[in-house]
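Got a structure for you, questions after.
Apart from one protein chain that is not included, each protein chain of the complex appears where it belongs.
Here the chain labels run A and B in written order, and each chain numbers its own residues starting at 1.
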Amino acid sequence: MKRGLALYAVAAYAFLHVPLLVLAVFSFNSSRFTVWEGWSLEWYRAALHDGQLGEAAWNSILIAVASTLVSTIVGTLCAYGLWKRDSKWLSGSLYLSLVTPEIVMGISLLVFFQWMFRFLHVQLGMHTVILAHVAFSLSYVVIVVMARLRTFDASLEEAAMDLGATEWQAFRRVTLPVLAPGIAAAALLAFTTSFDDYVITSLVAGVDSETLPMVVYAMARRGANPVLNSISTLIVAALGALILFSERLRES
Amino acid sequence: MDLVLELRGVSKHYPTHQAVNGVSLTVERGAFFALLGPSGCGKTTTLRLVAGFEDATAGEVLLNGRRINHLKPYERNVNTVFQNYALFPHLTVRGNIEFGLKRQGIADLAGKVRDALDLVQLSGKEGRYPAELSGGEKQRVALARSLVLQPDVLLLDEPLSALDPNLRKQVRSELKNLQRRVGTTFLFVTHDQEEALSLSDQIAVMNKGLLEQVGTPEDIYLRPTTRFVAGFLGAVNWIGGIGVRPEATQISRTTAGDHCIPATVRSSVFLGNCLQVETVCGDGQCVVAEVSRLNGSFTAGEAVYLSWNASDELRL
Partner (left out) sequence: MNRLRLLFLTPAGIVLGALFLAPLAIMLAYSFLTRGAYGGVTADFSFENYQRVLDPLYAVILLRTFVMAATATLGCLVLGFPLALFISQSGARKNLYLQLVILPFWTSFLVRTYAWMFLLRDTGLVNSALLAAGLIHAPLPLLYNDGAVFLGLVYGYLPFVVLPLYATLERLDKSLLEAAADLGARPWITTTRIVLPLCAPGFRAGALLVFIPCLGAYLTPDLLGGSKTVLVGNVIQNQFTTARDWPFGSAVSLLLMAIVMVLLMLLIRRGGEKLI
């Protein structure tokens, strides 16, 4: 039975990883068709020289950084407040936003922004995308930070106050540093989900805020394209490097 | 009498239960004062009321004669050694000791830290993180961190319970020595009567939120005023309404003295330093005597006489 399980595991890991590996290998194929003809960096050259792609990637990074910053701060404060004492109203809303289908959240934000624009003279653009990303990543941040808070020893805060720290000083000098790894993990999750989001972004983006996933989606819809293989590989490699880097950071 | 701490009818009521009920006691400056009782008796809540982590529902807490009920934990000159020590894991030993000093804006940080480390014999370990310390060292950091602030009262919540049992007796005497040297008032909470008896000058025994008795260790052990206190501090034989501790109960094969009761040996257990003999009196009452090995051995079924000195009777 043990051997059977091991064999199965090999198959399961192949199922999980081979599709991306195949994609990565064929991104170096010199042929534009799915026949192996030899190694080449042609598609990477094409991807890197594509101005539209570069702009989309830049937009994606800007949006991810801005929304991560906001949702990490707001989410960490919220998790701490809820840890002190639960608020049914707030935690219920967070749960609900967690399970709301992306398409529903995207559409509702689109409807909301359009409705607001009747009163404000603004249009869809980077700012609406960033706001939307803050909305959907907030619950992730709260969950990750809360998981860390559950193992946090409340007597540490009491000890801080006992030694003369005010509530704010106890939070700032003791709780926050102890939570730091959890907050970093939450920020990483917020960043990657923001960087990857297509469904919500495509609904609330304006003409000047096309993101990388939007370009990838459009190319995928159009059909076979070896350049897309190289872009996909670059995206996966970049996210992978980010994860590895943060793991290293956490260990040290 | 120089009182440092006084509780006047202090109560703490929770929606579901009453943790502390009208407790009044006074602590003299420089005393080693124990709050003793079983778990859930309200002793830790009492400590937290003094520290300021809980607000009293009724009554007054006075420090140096001044009412401090309304003061936050960081506004009271009392410090706590927590049961699990609550050392800040992200700060070194030095960082932990400096923490309170920095809040007070003390100038000579390095000197104070050095003195505190010397006091608890941890010099050279100021760069360590709590995770790199042994249980005993953690406790000493917790003590140094609090004592360096020169509190009016140092509160200790079961300070020995997180330690290895083998280490407890040694740390107990170290703690006592430390208290003598610094002269700070120690108010400590424990459920271990041996700990309370060996460490403190004064013991307050609590049960179900109420204060049962306050007194010196001898008072509490030899002259308990309630049946609970008598029983909590050690085994008691209740013979016709009179309490006698097993070590004060004597067994002989002949009648002797005024208080002499015939009994039958049920069993005899060898405990190393003494024999524990379990007997049954005529009325079916079970009486245990701890007697010296030198008095010979007793076998089950043997007819004996129980006796004790009148001065050893516990009069409630």
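One rule holds in what follows: contacts are C-beta pairs under 8 Å (C-beta built on N, C-alpha and C of every residue); 3 or more make two chains touch, one makes a residue touch a chain.
Computed from a prediction, not measured in an experiment: that's the story for all the values here.
Novice: Based on the whole assembly, the unshown chain contacts which displayed chains?
Specialist: A
Novice: From the list A:I103, A:A154 or A:L249, which touches the chain that is not on show?
Specialist: A:I103
Novice: Kindly state which of the options A:L41, A:V111 or A:L249 is in contact with the chain not pictured.
Specialist: Answering carefully, the residue with contact to the hidden chain is A:V111.
Novice: Name every residue on chain A in touch with the hidden partner chain.
Specialist: Residue positions of chain A that touch the missing chain: 1-2, 5-6, 8-9, 12-13, 15-17, 19-20, 22-23, 26, 33-35, 71, 73-75, 77-82, 84-85, 87, 90-91, 93-105, 107-112, 115, 131-132, 134-135, 138-139, 142-143, 146-147, 167-168, 171, 192, 195-196, 198-199, 203, 213, 216-217, 220-221, 223-224, 228-229, 232, 235-236, 239-240, 243.
Keep this in mind: only the chains that are shown with their structure count from here on.
Novice: Distance between chain A and chain B based on Cα centroids, please, to the nearest Å.
Specialist: 54
Novice: Quick one: which bits of chain A touch chain B in the complex? Just the residue numbers, please.
Specialist: 153, 155-156, 158-166, 169, 173-174, 177-178, 180
Novice: Show which residues of chain B lie in contact with chain A when the two form their complex.
Specialist: 51-53, 72-74, 78-80, 82-84, 86-90, 99-100, 103-104, 145-146, 149
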